[in-house]
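With one protein chain removed, the remaining protein chains of the complex are shown where they sit.
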Amino acid sequence: MSGNTFGKLFTVTTWGESHGPAVGCVVCGCPAGMELSEQALQPMLDRRRPGRSAASTARREEDRVRILSGVFRGKTTGTPISLILENKDARSKSYDHLENVFRPGHGDYTYQAKYGIRDHRGGGRASARETAARVAAGAVAALVIGRAGMEVSSLTLAMGGVWAKTHVPGEERNNPFLCPDPEAAKAMEKRVREVKKAGDSIGGVVQVRATGVPPGLGEPVFDKLDAELAWAMMSIGAVKGVEIGSGFAAAEALGSENNDPVTPEGFAKNDAGGVLAGISSGQDIVVRVAVKPIPSIEKEQDTVDTNNRARALSISGRHDVCAIPRINVVCEAMACLVLADFLLRHRAAAGFFSKES
Amino acid sequence: MSGNTFGKLFTVTTWGESHGPAVGCVVCGCPAGMELSEQALQPMLDRRRPGRSAASTARREEDRVRILSGVFRGKTTGTPISLILENKDARSKSYDHLENVFRPGHGDYTYQAKYGIRDHRGGGRASARETAARVAAGAVAALVIGRAGMEVSSLTLAMGGVWAKTHVPGEERNNPFLCPDPEAAKAMEKRVREVKKAGDSIGGVVQVRATGVPPGLGEPVFDKLDAELAWAMMSIGAVKGVEIGSGFAAAEALGSENNDPVTPEGFAKNDAGGVLAGISSGQDIVVRVAVKPIPSIEKEQDTVDTNNRARALSISGRHDVCAIPRINVVCEAMACLVLADFLLRHRAAAGFFSKES
Amino acid sequence: MSGNTFGKLFTVTTWGESHGPAVGCVVCGCPAGMELSEQALQPMLDRRRPGRSAASTARREEDRVRILSGVFRGKTTGTPISLILENKDARSKSYDHLENVFRPGHGDYTYQAKYGIRDHRGGGRASARETAARVAAGAVAALVIGRAGMEVSSLTLAMGGVWAKTHVPGEERNNPFLCPDPEAAKAMEKRVREVKKAGDSIGGVVQVRATGVPPGLGEPVFDKLDAELAWAMMSIGAVKGVEIGSGFAAAEALGSENNDPVTPEGFAKNDAGGVLAGISSGQDIVVRVAVKPIPSIEKEQDTVDTNNRARALSISGRHDVCAIPRINVVCEAMACLVLADFLLRHRAAAGFFSKES
Partner (left out) sequence: MSGNTFGKLFTVTTWGESHGPAVGCVVCGCPAGMELSEQALQPMLDRRRPGRSAASTARREEDRVRILSGVFRGKTTGTPISLILENKDARSKSYDHLENVFRPGHGDYTYQAKYGIRDHRGGGRASARETAARVAAGAVAALVIGRAGMEVSSLTLAMGGVWAKTHVPGEERNNPFLCPDPEAAKAMEKRVREVKKAGDSIGGVVQVRATGVPPGLGEPVFDKLDAELAWAMMSIGAVKGVEIGSGFAAAEALGSENNDPVTPEGFAKNDAGGVLAGISSGQDIVVRVAVKPIPSIEKEQDTVDTNNRARALSISGRHDVCAIPRINVVCEAMACLVLADFLLRHRAAAGFFSKES
């Protein structure tokens, strides 16, 4: 309830700062009897690691996850699963000059305002490093929903103003930006290099898709599936917008265009994005998130220090130029967490009385 | 936890179906000693009532709210506030022909899939009528945050593809669509009449603004202010997208453009929408929501019945042509609920140890 | 979270004051498809009504429950069930002289200290009248757990120092005190009349038993079945102690005496009270609660008024002499609520992966 726990039945509580000894999480409510190992979790974490595209930081973290509890002889026991990742390559010294200055676009000022104290090293708790713990938990959730036939994936639709124009199936696995359009992927690479050279940064748009989602997930009227997906995505550091299905385009469509007709063979299209009245319809869940540019830039910016004196700030440290593509797997992880939680919540009451008749 | 309660400390639990005897809610956690009367709540409810613009249904509900508990001699006592609104003009007969058919774009199919039973009359629990209870609760929340200097308002930015191009201060109070651009308001009226005539429907974009929000509200890393706003807005029936501040436009901007510089006089602009790292910055909170077209249309649509047989459906009942402008006050109510909850959550721990030094 | 909601998946939120227009509750998370009617709920409420024994108040409340939502054509729909009971025989005038005085043993002083305001009429929110809403919700829960073969009942073990010495099966249904010992029941009646005459009051001990509870209910390490039962019982106004199984007697026993041996035919006895390590074992759940004497007495007591001036107080209104036997059904209701919630929580994850192998 303190803001660091997500989920109602399948829950994750994350902890840790960028430059503390470790980050980690406790996953509660995972059903017992599931095969679970550190090896099974590692691939999702590896996808979040830096150094896999031109857009990412030079910080080198192994991000080796350790399971400290909840697993016995390779299977979950139904008890809390404690996961930990050590922080190894934290160079706190390089943040010394930021101790008394508020970086624009970061949470420096607001953390100070809220708590009266902040760990300035690497952004402390507000660092994107916190998402490593989300991904570790999301990897557990992915296994749970996989058991029910669900799978979550993502694509990069846009980066630095470059939009994917085609969707070549599987192409997203062929380039470091997870872009389904090979031409756009090249343009993205070029854009990243330009922007990096200019000491600036960019954002983009990620699309998350969940397949195999059974009808019935979501708990109206507040805990709707789309509402919790919006919550989950917007809780990721750099995200400034979320759409389900046709999203903002729906606002300009006619009802006769936007409604998805139904035939005996199923829905004729999926502008709804797989959710009707907050409950999954059995179609793919489709979510798009807008990712803002990385706020840490080398270009000089106007800001103030903790004494409210004007300062010109240039941030040279080890930062990504774009949160994409590392943020993609974080979005996937959050979707997995949402679906795992709703799966269990739905199971609790589903069909309880229907067998009666 | 069942999905019908919103908030952690300042909570609302709503109940009621479109064609049951009443809808209502229980508001818990409201601080004691606040002046509260039915009269004080009514204005927000009146703004949600049908019949105030060309876009709205002919259903006539007085929506007179009654306070059943939690108030003594005109003041809140800190105990639960039970609010009730009778359903008076429910004509269930007119829904008889919809009993065995799934209306496209509605929750008919998903409710049936989830619960194995549904109240088809007027959409049952999935009806927009449920939002009357949200507004009643939001009106209580508005009084709470008002005490702390916060105020929430909304504007219609777009409707049926017609966008406001200018923002004449206060103009939104001069037209029934709450549009800040008088020319656009006229075009919206025209658009509504055309669409109605064509048996179709439209959507739009609403912008919600909260002023007077102190720095420090929001509880990272999951219960961020923007994340809960996204959740809150997306939990409203017709909403398909949510943006904070520059939103999707941020995805195309450079970091040097998107960051809000800080000067000793404060932030130089507000692309962040008043939230940094999930915590309010002291600037206005700005949220935009995409509202889909009303799914009930007279135009014939393809669908199936509960036996999965193809059906051609034309819905002629008493429906809005556009959820705007009635949805505006619902968006405001949800923002009030989010802010009231975070205000109390922040108060719980704020400054607890700082007085020490 | 505000303290007026109980349960995680099967939840009840109660509202209402003793002398307001009504009391009621919202039950969320009830599985869909269950037959539910006002008639089915009424019997449990009738057992809580005053006037059924010499120990009870002269206040006459019909306690007729109305269902306002969540039921369609006689079956639950999975949406919130709003239940309401009007307050009809509230004579607020008779509380005028108590407005500025703190009644010993009541919550007058503490409500004033906490909220800075209190509804003094009939004890306001702290009145035992609030338990009518709990019983209404408990009646719904009883139907849910009944579907799974569980049943909850209660006995009066002691009242005003008179203890049941024998347990004649079914005898508790033959006397107004629900005592299983016919001799003790007579002595209780005599004790009540003596005490009433002396302007005093008494308490007693109630034993609640749940039969048919399947193994596996309870969610360690905090939400243990016995822990939530203790919480539930102690949340009832007059309860000052709770025991599970052998309870305080276990503190004096040897391990070899207290452990319940297991044989291929099952447990050899039930000193554990049906719970091991916080999870139901399949044996009967046995809980005993200590009920304090009614604090409202005619005998003169020392107290202070709201200006902290000494006052001698004699309370003559319409009060029970003993909370037993009316409190018995409230204890049962709380046990039903606990079991219904744990039943759903257990269903969520139970056997999810075991089918795999």
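Chains: A, B and C, in written order; residue numbering restarts at 1 for each.
In the analysis below, a contact is a pair of C-beta atoms (placed from the backbone, for glycine too) under 8 Å apart; a residue touches a chain by one contact, two chains touch by 3 or more.
Being a predicted model, the structure only gives us computed values, none of them experimental.
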Per the definition of touch given earlier, which of C:61, C:86, C:130 or C:172 contacts the omitted chain? C:130
Touching the hidden chain in the full complex, which residues of subunit A are there? Just list them. 1-5, 7-11, 13-17, 20-24, 26, 28-29, 32-33, 68-70, 72, 75-82, 84, 114-119, 124-125
Write the list of subunit C residues that the hidden chain touches. 1-6, 8, 14, 102, 104-107, 109-111, 113-114, 116, 125-126, 130, 158, 160-161, 195, 200-205, 215-224, 226-235, 237, 240-248, 250-264, 268, 272-273, 275-282, 290-297, 299, 301-304, 308-310, 345-346, 350-351, 354
For subunit B, which residues lie in contact with the unshown chain of the complex? 1, 8-9, 29-34, 75-76, 78-79, 144, 147, 220, 344-345, 347-350, 352-354, 356-357
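As a convention for this text, only the chains that are shown with their structure count from here on.
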Any idea which chain sits dead centre by C-alpha averages? B
Please work out the Cα centroid separation of subunit A and subunit B, and write it as a whole number of Å. 26
Residues of subunit B whose C-beta touches two or more other chains: 1-5, 8, 14, 114, 116, 125
